[in-house]
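As you look at this complex, bear in mind that one protein chain is not there, while each of the others sits in place.
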Amino acid sequence: MPKQLGFHHNMANCIGCKSCQMACKNEYELEAEVNWRRVYPFREDPGTPERNFLSVACNHCENPECARVCPVGAYTKRADGIVEQNHDKCIGCRLCTMACPYGAARYSPAHRKASKCELCKTRLDAGLKPACVEACPARALTLVDLDQFAAPGAVKSVPGFPNSNITNPSIRFTPPVVGKQFRRDA
Amino acid sequence: MEWISLVLFTVLAEAAVGLVAVYGLYGLTAAAREKAGAYGKLGNAVYLTAGCTTAVAVVISLFHLGWPLFAPRVLMGLGSSALSWEVELTGLFTACALFLWWVSRSRPVAPWLTGLCAALGIAATYFSGTIYAMPSIPANNNAFPVVLFLISALVTGAAILLLLLAMTEAGKTLAPQWLGNLSLLTLGGVFLAGITTLTYVSAAAAGAPEAQQQAAHISGSSLHLIRMVAGLLLPGAVLAWMARRPRNAVSTALLVVAVLLAGEIAGRFLFFESTVFTGINSGL
Amino acid sequence: MIDAGVAAFCETRLALFYLLQRAYAAPMTPEVTHDLNDALSLYGELINVELPPCEGDADEAEFNRLFVGPGRLPAPPYESVWRSEDRLLMQAAAEGVRSVYLEYGVQNTYPEPEDHLALELEFYALLQYRVLNGEAPHRHLAAQQRFWTEHLSTWVPAFCQAVEESTSSPFYRNLAVASRRILGAETTILPMLPSAIPAEEEPAHAKSV
Partner (left out) sequence: MRNLFERAGEVLLTRRTLLKASAAAGAVAALSGCTREPAAFQSPATDAGVQTFRTACPRNCYDTCGQIATVKDGILRKVDGDPLHGYTRGRLCVKGYTYANRTYSPDRIKYPMVQSPRGSGNWKRVSWDEALTMIADKILDLKKRYGSLLPLALDKYSGNFGIVHYAVEGMLSSMGYHTYALGTPCWPAGLDAQIYDMGAFMNHDPEEMANSKYIIIWGANPAWCAVHQMDIIMEARARGAKVVVIDPIHTATASKADLYIQIKPSTDGALALGMARWIVDHNLHDKAFLEQHVKGWPEFEAYLKQEVTLEWASKITGVPVEAIVELAGGYATTKPSMLWMGYGMQRHINGGQNIRAIDALAAITGQIGVSGGGAQYAHLATWGFNYHAMSFSPPAGSVGLKGPDGKYTNRTVNMNNFAAEIQALKDPPVKMLWIAGRNPGSQDPDAKDIKKAFESMEMVVVVDHFLNHSAEMADIVLPCTTHFESPDVNVAYWHYWMSINERAIKPMFEAKSDLEIAWALSKKLNQLQPGSCTYPTEGNEEEWVGKEFNQGIYDLFGIRDWKALRQKPAKATLPTVSWADRKFTTPSGKYELYSDKAKANGLPPMPTYVREMQAPAEFPFRFLTPHPQHALHSQFQNIPYMMQSNPEPMLEIHPKLAEAKGIKDGDMVRVFNKLGEVRLRARLTRLVPPDTVVTYESWYKDSKFNVNHTVAAIPADMGKLYTGNNGISFHDNFVNIERV
């Protein structure tokens, strides 16, 4: 059975609290400079100013650029679609950090190597949810199998998200809903 | 500073490639045929310089590729990775240059061998450029990296040859015929480098959103200014002056080589550093 | 039997490490400074540093500012801080040190993490003491070599440099220089010891546990 695990980010629910980003660091004791998951501000201006957010980690792409450019073949794709990195193989050439449109691979100057989200594969294998998904207080982040996934209103990209034609990332978004505003700067 | 080893590796290797290529090209001139002995002896210096420069560059690259114990792993990726091709061709070029240096100590080197050596180097530079043509970096996802690197090789290689004209006996013999046009050639390269860089930046500025960000970052950077003014305008002026009044002096040639290399290093640093600046890949 | 010269040298070295341990465990006193200078002089040109007399209260305050707190430390004396990316306590290095201590039957009774410089130095000295005392000398020599390679040498130079850069106290600056050189000398001393120290039979009554 084909399978492609990925994330569904419901931006309409996301409050930008960064629990996902920090839960990931907590789980893997990451160094401060390395964020496998990051929360970006989304489209604050123009028009209607808002505080909405994009939460992005590795998108476990169908055609991972990291795997294409890696000179040592450190990246491989599992049967369930997870893009793994064999960290021992990494030589720190940083091509993956350049090639990934989403900045998923993060270079650590301290370790002289790149690393990235592996979708908590050991947690998944143990029947647990990924740490970020588990942590999301607004339940805006879910783990989905894209071969089964069908949510009304979910889209493949949103403004500000890099060109998804390059790699076909395994992420779907539900865009935020802009409420009615009465503002004092009109 | 995490890019410094990559910057030095590419700039030095390109300079060596350019040196051999321009030297090979000058083999076609009348002067080279008339003064075959001097041409051959100059070759000895050219191969030594090129071989040593790339050898140093390769050693420096180890610090970018695995620090440096794991660097040999990079050699295994020929099937998929342009980086592997770059590294291996650069290695072959180095070996070839050093071999030709050994040969040229006792007898003249056959022109086809010089050609082969230059071809290896140019191929290495070509692959080096293609590595950075990536879909995720729209500004670089074109021929610009290859063109920029090849022009860089031409400019710095020609300038080093100018220096060798002033430094070696054989060079001094050839200088009367070569100096003027070699200065002009270098100047042309500098001009070309300037035009290409500006075209590259303006093409990016008119491109995809990520490319626009990158262009804005590059043109707003002081490194860009350093490269354009100190790295191209200044040596351009000296070269123009040299082309008008050929004067075979070590100091002048050294000045040209030094500022050109500095300019290339500044420009290359920005080239790499700006790649991770693009789009969502910013440092959050 | 250990050659008398070697024994004498080793005793100096032992004294030196104990004194160094003392220097990083608490603010200095004139007596310890004097003894440390004596021991340093025995090391001769390898170290070539003399400690100026420590200046009572001022140097005590400086010791606290550098190594104790209560604020942010310019030179935290913990291996973990220097070997973890975010300069935190109790990271992998601290665990590593603790497991070495356990392996050699030593436990920490000090209210500090096991990778405090004074504790690492004392452990190092203890291994040396066992060598001199003829307790499985070659096993303990190997342990010293390993502890030096895996722990002390990985961070103390950087630590010493931080002290040198952030202190205006001549005493602590020189102590840092001396520490760096003493540790540096180990690179040459350690490989020489196995041939200089005869292996001894394990005493029959020393039961393994």
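Residue numbering begins at 1 within each chain, and the chains themselves are lettered A, B and C in the order written.
As a convention for this text, a contact is a pair of C-beta atoms (placed from the backbone, for glycine too) under 8 Å apart; a residue touches a chain by one contact, two chains touch by 3 or more.
Everything numeric here is computed off the predicted structure, so don't read it as measured data.
The absent chain, not drawn in this view, touches the displayed chains A, C throughout the complex.
Residue in contact with the omitted chain (choice from A:P130, A:P162 or A:P176): A:P176. As for the chain not pictured, it touches subunit C at residues 3-6, 8-9, 11-12, 14-16, 18-19, 21-22, 25-27, 31-32, 35-36, 38-39, 42, 44, 46, 57, 60-61, 64-65, 68-73, 76, 78, 81, 86-91, 94-95, 98, 101-102, 105-113, 116, 118-119, 122-123, 125-126, 188-189, 192, 196, 209.
In the full complex, the hidden chain is touched by subunit A at residues 12-13, 15-19, 21-23, 25-27, 29, 32-33, 35, 44-45, 49-53, 134-139, 176, 179-185.
Keep in mind that, in the parts below, only the chains that are shown with their structure count from here on.
In terms of which chains touch, the assembly is arranged as an unbranched chain of neighbours. Summed over C-beta pairs in contact, the chain pair with the top total is A-B.
In this assembly, the C-alpha centroid of subunit B lies 50 Å from the C-alpha centroid of subunit C.
Subunit A and subunit C have Cα centroids separated by 46 Å.
Annotation for subunit A: no residues touch 2 or more other chains. Taken together, the subunit B residues at the contact with subunit A in this complex read 2, 6, 64-67, 70-71, 73-74, 76-77, 80-81, 83-84, 131-132, 134-138, 208, 210, 275-276, 279-282, 284. Every residue of subunit C that touches subunit A in the complex is listed here, in rising order: 84-86, 91. By the touch criterion given at the top, residues 35, 38-40, 54, 56, 65, 68-73, 89, 91-95, 97-103, 107, 109, 112, 160-163, 166 of subunit A touch subunit B in their complex.
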